[in-house]
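Here is chain A:
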Amino acid sequence: MNLLLSAIIFVPWAGALLLLLLKNAGARTTRGLALLFSLSTLVLGLLSLGSFEPARAGLQLVENRDWISSLHVHYHLGLDGLSLLLVLLTGIVGPAALAAGSGNVRDHRLYAALFLLLQGAALGVFLAQDFFLWFVFWELSLVPAYFLIRLWGGPDATRAAYQFVIYTIGGSAFMLLGFAAIYAAVGTLDFVELAQLGAAGTLAKALGGLATFVFVGVFLGLAVKVPLFPFHTWLPAAYAEAPTGASMFLTGVMSKMGVYGFLRILWPLFPAQLHAAAPCLIWLALAGVVFGAFAAMKQTDLKRMVAYSSVNHVSYCLLALFAVSASALGAGAPASPSALSGALLQMFNHGLSAAALFFCVGILETRSGGQRGLNDFGGVRTAAPVFAGLCGIALFSSLGLPGLNGFVGEFLIFRGVFGLAPAVGALATLGLLATAIFLLTFYQRVFHGPTTARTAGFRDLTAGELASLAPLIGLMFLFGVLPQILAGLFNPLVTAWTTLP
Partner candidate 1 sequence: MNPPDYAGLARALLPEAALVLGALLVLGLDLLFFRKHSRESRLRSAVAIGALAVVAAIGLNLRVGDAGSVFGGVLVLDPLAVAARVGVLLLTLLTFGVATGTAPLRHPAEYIAIILFATVGFTLMAAAQQLLLVFLALELASLSLYVLVGFDHARPESAEAALKYFLFGGMSAAFLLFGFSLLYGLTGSIDLPAIGAVLAKHDPQPLLLVALTMVLVAFGFKAAAAPFHLWAPDAYQGAPTPSAALLASGSKLAGLTLFVRLLWPGLGSVAGHINPKYISPGWLPVVVLLAVASLLVGNFAALAQTNIRRLLAYSAIAHAGVMLVGVMIAGSAGFAPLFYYAATYGISTVGAFGVIAVLEGRGGCQRITDLAGLHRRSPLLAGCLLVFVLSLAGIPPLAGFFGKFYIFADALSIGGATGEIGGATGPVGRVAVLAILLSAVAFYYYLAVLKQALVAPPAEGAAPVRVPLAAALTLVVAAVLLVLLGLFPTVLINGF
Partner candidate 2 sequence: MNALPCTIYVSFTGALLALLAGRVSAAAARWVALATAVTAWGLTLSAAAHFVPAAAVQTLVDAPWVPTLGIRYHLAADGISLTLVVLTGLAATAGILFSWNIKERTGEFFALYLALIGGVYGVFLSADVFLLFVFYEIAIVPKYFLIANWGSTRREYGAMKLALYSFAGSALVLLGVLWAYAAGGSHGFGLTDLATAAAGFTRGEQIAMFALVFLGFAVLAGMFPFHTWAPTGHVAAPTGASMLLAGVVMKLGAYGCLRVALPLFPIGFAFWQPCIAWLAIIGILYAGFVALVQDDFKFVIGYSSVSHMGFVLLGLAAANVRAASGAVLQMFSHGVIAGLLFAVVGRMVYERTHTRKLADLRLLPLHRLLPFAAVTFVLAGLASMGMPGFSGFPAELTILIGVWTTSRIWALAAAVGVLVAAAFTLRAIQVSFFGKVETAGESPAPADHAHPLDPITLPEKLGTVLLLGATILIGLKPDLLLGWITPALQSPFFQTVLKGGTP
């Protein structure tokens, strides 16, 4: 049996363990080791890409072993286009975020160990194909995230971290109950089997009148994590208080865990319930798109601004999904492939651009001694032209400028949503508009204008920082121009989804 997927998950954890054990290692050693282990994901991800057959829609490189026989739980890992996409994203954002944080972090060894734990847990979420296993990673990812925020976060980190965990666990508790019910009804927790039951309608039948109830439970767990409006209130505080590296990973990878859950669990398992609920949910997603953008516009704290923009961007993904689900024709509608492909691309692209933006805000913050107000800067472009340029690219990617990666995803989503639910699509453009406004304001206030005393001596990017940021920016161009590289991975999957009977 192929152990590649296990390796993807557990190599970062092994690294964490190693770091914890190396009590007396020097700072350089730990930094190097941490980065190495973090990069392993990318390497192993690319390896798996090598043996991945894009033309097949099903799971590949499957590992499936008995684990807990009394609950019929299996150690089941598998990879399809969706998972691979997110593994690669983790492989890219993870090392960048780790490198971004490592410069001025005390207790770096512990920090890096927690970070690797988080990375491994996130990978586990993307690869696990059995609810029990999946939930292990899902919940365990909270622990390192909590400590990263709590121990290295800002002044209000205590509350932010507590809120973050409690909200998420609150959602999880209901999801857990939902799966307890599912298990009680059908006796399996395997996603693949459950998806088959879901497609055939057997699952809903087995749950009887409680299918809706269970659906709500699972939905809550995922919606909090994404977060879907109005469950997003934990997010700005958590993202804003977290240290830069953690913010990058939280927004780049962890927010995708929720969306992934929608695609992997909720949609296949409860097609009928989702179809029934989607006309309402789509308005929630729309609210996320619009209010997220407008809230971002009202922020004066740059980090909170980027945080709210994340709410906005992630909501696009769900908007697309709900639009597909809500349409009378379901996934078979002609606009569905476009919307779904857009959603998948958006997940990846937002990961890149949001991580890059948090990185840039982090740089502003360190250089200015902790300032990150919208009006605290000015004229940074003169002092740090390279930084200004790269940050600008990240901003434009985020607002969806054609040629950069952000554009493709949003374009496909809008194309799909207009085809499926024109009114919603039209209203969602408001979000686009607001996004453009606040991102441009960001750029203008910070980089243009007269140089203030604070920004006069602004140092440009160091080599290390450049090494973190440049690959992200490079990929933005790459996937902006050649989105089919990514699309090729999941096209068969989307085709399979949209041709379901």
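Regarding selection, all candidates are chains of the complex that A comes from, given by their letters.
Here is the rule we go by: a contact is a pair of C-beta atoms (placed from the backbone, for glycine too) under 8 Å apart; a residue touches a chain by one contact, two chains touch by 3 or more; residues count from 1.
What you see is a predicted model; the values in this text were computed from it and never measured.
Asks: In the complex, what candidate makes contact with chain A, out of 1 or 2?
Replies: Candidate touching the shown chain: 2.
Asks: Spell out the part of chain A that touches candidate 2 in their complex, as residue ranges.
Replies: Chain A reaches candidate 2 through residues 68-71, 104, 106-107, 132, 135-140, 143, 146-147, 150-155, 157-158, 161-162, 165-166, 169-170, 173-174, 176-177, 179-181, 183-184, 210, 213, 217, 243, 370.
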